[in-house]
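Of the protein chains in this complex, one is absent; all others appear in place.
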Amino acid sequence: MSKANRSMLWIFFLLVACVQLFPLVWLVDFSLVDSNEFFSDSVLVWPDIIKWQNYINAWVDGQFVRYLINSVIVSGATIILTTVISLSMAYAFTRMEWKWRAFFFGVILLGIMIPIHATLLPNFAIFKTLGLTDSYWGLILPYTAVSVPFSTFILTGFMRSIPRAIEESAVMDGASIYRTVFQIILPLTMPAVVTVAVTTFLNCWNEFIMAYTFISNNSLKTLPFSVMNFAGQYASDYGSQFAVMVLTSIPAIVIYAIFNEKITKGVTAGAVKG
Amino acid sequence: MHKVLSDRMAIFIFVFPGLAFFILTFVAPIILSGYYSLTNTIAPGTSVDMVGLSNFKELLLHDERFWLSLRNALLLGLGFVLIQHPICIFFAIMLDRIGGKAEKWFRTIFFIPCVISVVVISRMWLSLLDPTFGLLNKVLGFLGLESLQHVWLGDSSTALGSLLSILIWSGFGWGLLFYYAGVKGIPEELYEAARLDGATGIKLHWRITVPLLSPVITVQVTLAMITALKQMETVFLTTNGGPGDSTQFLAVYLYNQAFSASNYGYANAISIMFIIVCLLVTFLLNRIMKNKNLDY
């Protein structure tokens, strides 16, 4: 690439980067000003006085710490369950030999296509019958179920790309199939597993419809609930609404920043094979 | 080796938990949906009268909103495929070319909107597209292009297009990630060989990159159509299907029928049709793409 072309590309990319970063800047900006500035003539507002009260509202009335802990528990458990289930299924679908393999793989992939809104009310009834609403499981189970199809999809793609030689020698050495999967395949698929973990995390961190439908007990509620409820509780106070959104976004951005490199690797290996 | 890999017990243990989840959260509700779709119940828990297939008849033969929702989803899907995906592929190739630290940084930044909650994204766009206070109209005014100023999301002629732009922008990161991964997987030697044949620039990528990306494209196009069909949150939080159904989507329509309009039986008929449409689209796309792939 020529020097001139290269600089052009740089400028262009910088512009796009600004556009992509804009929501963050916008969000933080309006979380710091008085809500009276929201419908103003400028797109961003320079705060005369920084309104920390917005963050106090978000922290205290949003019960940030409690909901954060719940969110971490629910996301963490969902990630672990999703990974274990998807990994073992992906293994069974790519490596193991059985008759209904293609059929069941197809069935699981259907899960990517089915909208949760179509199944929300019957789901609530079923979960309630099983006594799962109003517990962490009431969120962990549906989140896992929703995440598994796509995760299995990513993991099968990745697994097809790793050579069989390593696991074959392990099996020859007499390792059980379970040990092979979790001690040999798991480390090998680590990039894809991280991808799966992070996508699962992003999906359930911001999910709100199931979060408010399946949970009534205040001590079990998660962060998106706070985001939703602030829209009602502080209907006219945009500043506080934005503050709670900033606080909720921070963990997601941090997690993404940490694992960003791994995600790309995980997708790279699997993507070509589809 | 064969013996270990066809161990029925192991297969069962590997597949059963996932399948159980699947049955619990997808199959069982769908069966319930199927049952309710044959009734005229107004809400679960009320009296249930079997009405046979009349919900489906009404839906397919007399319901404009259903077809309108479907049309919107297809338009949105086409928009993704024809606009968003080429942009993503272009960026993926350029990212790969720029190299070094910049590659990593830009990649990270481009993905940021995907990390942020759809609630925030929708709010922001409502504000940017506000006809009076929004950035877009202000920029147009500043450039002396007042005639192009518009009530973007509030006018039925531009609402769907505006929505498409929002979704293209917010889904850009995911598309880029997958295409970028695909581009990274193409060995450098292939480019070298093509360059020796005299291919450069766009021609080079058209001949090498795009065909080699075709497996990724196949998957991504299918996913894009599914995303378009399933579109819900952003619509719900910006236009709620309006103005006048111009941005109506199946998931939003279904949701409103079930929750607001208390037509639960009918909503379930929509949801069954919805699933059938999703399956049909996936099936057709796979068929078409498979045939196309044979050409290479």
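To keep things simple, chains are lettered A and B as they appear, and every chain counts its residues starting from 1.
Methods note: contacts are C-beta pairs under 8 Å (C-beta built on N, C-alpha and C of every residue); 3 or more make two chains touch, one makes a residue touch a chain.
Everything below uses one rule, namely that contacts and distances are computed from a predicted model.
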Listed names "Hydrogenase", "Cysteine desulfurase", "ABC transporter substrate-binding protein" or "Na+/H+ antiporter subunit C", with the criterion being the UniProt name of the chain not displayed: "ABC transporter substrate-binding protein"
Full-complex contact with the absent chain, from A:L220, A:A243 or A:V267: A:L220
Contact residue for the chain not shown (choose from A:V28, A:L44, A:A170 or A:M190): A:M190
Candidates A:A58, A:I79 or A:V146 - the one touching the absent chain: A:I79
Residues belonging to chain A that touch the chain removed from view: 35-36, 38-39, 61, 69, 72-73, 76-77, 79-80, 120-121, 124-125, 128-129, 134-136, 190, 194, 209, 212-213, 216-220, 228-229, 231-238, 258-259, 261-262
Interface with the undisplayed chain - residues on chain B: 42-47, 126, 130-133, 151, 153-156, 238-240, 242-245, 256-263
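Everything below uses one rule, namely that only the chains that are shown with their structure count from here on.
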Length of the line joining the C-alpha centres of chain A and chain B, rounded to whole Å: 17
Chain A - residues contacting chain B, complex: 1, 6, 9-10, 13, 16-17, 19-24, 26-27, 38-41, 43, 85-86, 88-89, 91-92, 95-98, 104, 107-108, 110-115, 117-119, 121-123, 125-126, 141-142, 144-146, 148-149, 152, 168, 171-172, 177-178, 181, 202, 206, 208, 224, 227-228, 231, 245, 248-249, 252-253, 256-257, 260-261, 263-264, 267-274
Residue numbers on chain B that touch chain A, as the complex places them: 1-2, 4-8, 10-11, 13-15, 17-19, 21-22, 24-26, 28-30, 32-33, 36, 44, 91, 94, 97-98, 102, 104, 106-121, 124, 127-128, 130, 132-133, 135, 138, 169, 172-173, 177-178, 180-182, 184-186, 212, 215-216, 218-219, 223, 226, 229-230, 232, 251, 254-255, 258, 264, 271, 274-275, 278-279, 282
